[in-house]
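Excluded from the complex is one protein chain; the other protein chains are retained at their positions.
All chains are identified by letter, namely A and B, in their written order; residue positions are counted from 1 within each chain.
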Amino acid sequence: MTRKSRRIYILVVSLTLLAAATFLVINALDENLSYFHSPTDLKTKEVTIGRSLRLGGLVEEGTWVKLDGGLTHRFSITDNAESVEVTYKGIMPDLFREGQGVITEGSLNEQGEFIAHEVLAKHDENYMPAEVTEALKASGEWRGEEEGQATQ
Amino acid sequence: MDQLTTFFSMGSYGAYVWPSYLLTAAVMLSLLLTTLQRLRRNQAELAELESLKTVDKQQELQEKAVRS
């Protein structure tokens, strides 16, 4: 074996080992690497009441209600399988709207409601001018919301 | 004038859009300028050393000529 091919050999072997190690570490950490839980996670897994966590999904259509003159917000977060009711007191980000992705940080209370102290709006990967969405809606080919759900 | 204010307000997002572009310009310009500055300095130093070398050689030749 020449020195050059030995160097190639060492490099390939160590890179393969490194990739395998990284894969194992990432696999083991999988749960912790996710930034938020889905409503299904909350319903199916053991969740300690009062423990702080993040809940993410879509704001369910027709559930956003403002109380106390707009200071307190109530809405449901859904992943199209389960949905969780959320209460939040504070200012909403500009992108917050029904049908859009959202991530909230807070905890579950005894009634199974999620009390959020922070709301982050998630935007989807679609970019287009407003005229295009209007044209799509007019022709009945608007798929923006479904695509948003597919990303959850 | 009105058009200009609308343009600069960026639909009320001016406070985020303009700093993004200014920051980008600042970082890219400083990368380019420090790179050019270093090249100039190195080139100048190289020219100086090279002229020194030729002077040395000329002196050597002259000394040899005087000796012989």
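Quick note on the criterion: a residue touches a chain if its C-beta (ideal position, glycine included) is under 8 Å from a C-beta of that chain, and two chains touch if they have at least 3 such contacts.
Criterion: contacts and distances are computed from a predicted model.
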| item | value |
| --- | --- |
| The complex's invisible chain, by UniProt name, from "Heme exporter protein C", "Hemin import ATP-binding protein HmuV", "ABC transporter permease" or "Response regulator" | "Heme exporter protein C" |
| Residues of subunit B in contact with the chain not shown | 7, 10-13, 16-17, 19-21, 23-24, 27-28, 31-32, 35-36, 38-39, 42-43, 45-46, 49-50, 53 |
| Touch list for subunit A against the chain that is not drawn | 4, 7-8, 11, 15, 18-19, 22, 26, 30, 33-38, 56, 92-96, 100, 103, 118-133, 147, 151 |
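By our rule, only the chains that are shown with their structure count from here on.
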| item | value |
| --- | --- |
| Computed distance of Cα centres, subunit B from subunit A, in Å | 46 |
